[in-house]
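This is the structure I have questions about; it appears just below.
All protein chains of the complex are present and in place, except for one that has been dropped.
First chain written, first letter: the chains are A, B, C and D, and each begins at residue 1.
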Amino acid sequence: MSASNTTPAPTALPVTPAKKFDWLPLMPWIYTIGLFLIWELGVRLSGVSHTIMPAPSRIFEAIIQYWGAIQRHSIQTLYTTSVGFLMAVVGGLALGLLIGWSRMIYAGLYPLMVGFNAIPKVAVVPILVIWFGIGTVPAILTAFLIAFFPIVVNVATGLATIEPETEDVLRALGAKKMDIMLKVGIPRSMPYFFGSLKIAITLAFVGSVISETVAANSGLGYMMSAAQSQFNVPLVWAGLIMLAVEGIAMYALMAWIEKRTTGWAHRSQTMAG
Amino acid sequence: MSASNTTPAPTALPVTPAKKFDWLPLMPWIYTIGLFLIWELGVRLSGVSHTIMPAPSRIFEAIIQYWGAIQRHSIQTLYTTSVGFLMAVVGGLALGLLIGWSRMIYAGLYPLMVGFNAIPKVAVVPILVIWFGIGTVPAILTAFLIAFFPIVVNVATGLATIEPETEDVLRALGAKKMDIMLKVGIPRSMPYFFGSLKIAITLAFVGSVISETVAANSGLGYMMSAAQSQFNVPLVWAGLIMLAVEGIAMYALMAWIEKRTTGWAHRSQTMAG
Amino acid sequence: LGQNTPVRFTLDWRIEGPAAGFMLAQANGHFADEGLDVTFDVGAGSVEVIPRVATGTYDMGFGDINSLIKFLDEDPDQPIKAIMMIYETPTFAVVGRRSLGVTEDPASLEGKTLGAPPPDGAFAQWPAFVEASGIDTSDITIESIGFPVREPMLAQGDVDAVFGFAFSVILNLKAQGIEDEDIVPILMADHGLDLYGNAIMVNTDFAEANPEVVKGMLRALAKGFADAVADPRQGAEAVVAANEILDVNIELERLQMANEMNINTAYVQENGMGGVDMDRLNSAIEQLKLSIGIQSDISAADVFDASYLPPMEERMLP
Amino acid sequence: MGASLVTIDNVDMRYGGADGTLAVSGLNMVVERGEFAAVVGPSGCGKSTLMKLVTGLHIPQQGLVTVAGIHVTKPVSIVGMAFQNPTMLPWRTTLDNVLLPLEIVERHRRRLRKHKKEYVEKAEHLLETVGLKGFGSKYPWQLSGGMQQRANLCRALIHEPELLMLDEPFGALDAFTREELWQVIRDLHASQDVTIVLVTHDLREAVFLADNVHVMSARPGKILKVHKIGFARPRDLSVMYEAEFNDVVQGLRGEIADARAVA
Partner (left out) sequence: MGASLVTIDNVDMRYGGADGTLAVSGLNMVVERGEFAAVVGPSGCGKSTLMKLVTGLHIPQQGLVTVAGIHVTKPVSIVGMAFQNPTMLPWRTTLDNVLLPLEIVERHRRRLRKHKKEYVEKAEHLLETVGLKGFGSKYPWQLSGGMQQRANLCRALIHEPELLMLDEPFGALDAFTREELWQVIRDLHASQDVTIVLVTHDLREAVFLADNVHVMSARPGKILKVHKIGFARPRDLSVMYEAEFNDVVQGLRGEIADARAVA
């Protein structure tokens, strides 16, 4: 009896589903436009004053009208945020590894950091101003101070949840703790790390904007608070929209790096499918 | 040749290391006291005025002096924060699962959420106040709005990094996507979820304090901004310390729940050891 | 030009109409004439200025003298003093809406809900104002509301009146679409509260080391403020040049109001800008004991130092 | 077609895009309802791939897989599968892992809440059968490799599936435990109306248990030959000491040697 001795099966249709149009890359636009439409309609129908909540059309007018200033301030904020964020990445990774390294440091330092992070950073900015004057430095530092914590937490969680089986592979080779950290700890916690970057980048923007509100001659925070004190609410919202756009751009960058770096972890078909 | 036929090994010392004193539970105190000592010394030696940066001793004086008010405001903040945080946990988990559920929702909603979270919540508080009046409601909502995003990100990351091998166990049973979510997705992403709670709780405090600063008649945010305008800097710092203490208390609660719930994931011996 | 002495100066707020004097001193070259190279940094309120100057982060600044009194009362050793008065009368006010039952009479506030930003300078004077005007506070409700929602909440009618500087609240209310006739400012100065407002402050360590620089600064500033009084439109334009999102006409209005109410007052017309009447300052300190709880026996001389002021004729406003 | 439960018709399966690994190619296979089929072949030839194709975990790029007459385009729900790696869920105890299919499979999940105790008893009985009595409350990572594999087997059996797919379920077990489990599976097949596909490297296991032994070629895998095993059922372990048994095993050995050489 050979394998060819099969009863003829239903005609062997090649399974090539008609190539469907790929909506996926369009989704961000669809959602965004949808949001703006609902917003516009909501404002128009409810008749809310533009000094409280301007309609998107009104905001875009403001963007066009003040484009020169908006551009300059946006670039300043993007700059301070990026620098602060990079510092947070380096510092957060280092601190996360340190906390993952030793239970003693974990037990001692973690609560302190939680305590520090429960404090609104806006209370810290005046102190930074006294030390560094106003402008770029406190903005960068505030972005850093606010953004490093999620990275620390996620890297430390990633390290704490390593499967002992994986660790044992290295331990059996007589690896030092440092080796285990480098060869298993860091790669294994990368998915956590990248998750945290998405949180950290948004917080970094919040940090630099807060600092600019209190202490800067430029940046979106400065622009918005200046506009706010003029009750130029459409311009305030234009600043918020610019912030959102910059945040999304940085997120896209993170997502791209994540995809290239931790593809091994993102193999699930069902989830996000 | 039997197994008992062994050459006598070096005397079989039972490996019972002298029971060392367990420093671990003391570490948080040691670090905290250390920090306060350095702070106190730093302030005394540098001669910074207490109106700029008070020494801890001065802050504790203020805590004792104003204990009645501090207690009342602390409880108010703890209340708004806890409610907002609970809402964030529920909402964040739900939204994280939703984003993990469908690639279309992921692609559309994620960028919007990132954009929204790059906006400082302090810009949103006035709108909340206009809608809901001053006091408890905007504080709760601000805490919620600021705290839900880390939970969403981490839950979604946890879902996206599920090992397909684990998923297949359920898929092979003909499980619906919902089943996979419930039986694999949620438990698997619990370590991520708990990591995010530590971030979220600190942010929730920040959120309610910010809102109280803008519009409330009680709460630590109100107390601190009132004290600030009186140059009662030690009282401002007393408020900050109370915030930190409340943050740490909530963190301890989270850590306790985490330990009980995700013990299976925290089996690593090397890390945090 | 490179030899000019650098001076770090912190403003009380962002660059808006009332800051025209500073901008014009810069734009019209008065600083350069004194051999000074001044950098202006914006501030986060007239209170925040004080620690910035006291710590030496900034050499000089523009802040609220009442807060300075409180600050020095807390810690008299701080190296900071006021050296030139700019807002001779502060426009601390309670601004209400006629349609909500508020009139020019402070007694009309009884039974009303007032919105107060805790860090607001006008709100800080409330106890002294109550004392001076003799109103009954027993059924007045005070709601703590931040600056961003102060005018919107008044416009919405969530509160009946708010605390603040008269000209900024009035302009902001207009921006919210409230009619001129509906806006009722109750100026505290009109009802027995006799205080000074914002002044130029200096870090005394810096002043002792560079007395000539400080004197030069004050000379240049006196010219700048005179320019702003003489040609408000030029002042408003200088402000808009520094802060391009502003509207010239609004800033002009703002500047004119500030000139009229704060800077170019009757007393100043007579005695020139910048100086203070030490007796009046001492009586202001007495009032402050009530309102913001001054405890020590601090006196005007501990707060204000007139020795850097140029002679009176150089301080006369047109 | 009649009673054939599983048909694989000229299937190609390639992993990871157009230039990925071609795992199986031109694969044909038929398993009748009630049959016990064994699949043997060299390591990496596509046996596990075949199993996943039948359960619908993978959908082939070419060709047709049907189970119970239905074209497989998504996971089918009538199977119980024991994966090659015992992928137990680490957050569940062994008992809860074994109970998992009952929470999923429609027929049982409705009854589960009410008849919980009954089901737990059944699971515990099953664990006892494979020698894991008392280990139900342990977590899977507290079990040895062989114990995990046995728990994995229990999980495949608990919901009494119509089609049982076993991917090297006894690889990590010692000879005696293995023989005991052979008998368990044999009795299961005899007493219930179940169709079984077993992947194994142990030719004696294949011959002892199966009605048909399918021999696969090296990668890309296809079925080279199907051996009908004629020994009368019920078979006793002693059948393995018969000369004929050894002849069949030796015959298969030779064929696999050829299969490897061909590739």
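What we mean here is this: a residue touches a chain if its C-beta (ideal position, glycine included) is under 8 Å from a C-beta of that chain, and two chains touch if they have at least 3 such contacts.
Source: prediction; values computed, not measured.
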item: Option from A:L170, A:I201, A:M224 or A:L243 whose C-beta touches the chain left out; value: A:L170
item: Residue of D:L127, D:M147, D:M165 or D:I185 touching the missing chain in the full complex; value: D:M147
item: Residue numbers in chain A that touch the chain omitted from display; value: 165-166, 168-175, 179, 183-184, 187-188, 190, 262, 264-265, 267
item: In chain D, positions touching the absent partner; value: 15-16, 21, 40-44, 46-48, 84-85, 131, 138, 142-147, 150, 168, 171-178, 201, 203, 253, 256-257, 260
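Definition applied: only the chains that are shown with their structure count from here on.
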item: Chain centre separation (chain B, chain C; CA means) in Å; value: 41
item: For chain A paired with chain D, centre-to-centre distance based on mean C-alpha positions, whole Å; value: 45
item: Of all residues in chain C, the ones touching two or more other chains; value: 51, 55, 148, 152
item: Set of chain D residues in contact with two or more other chains; value: 141
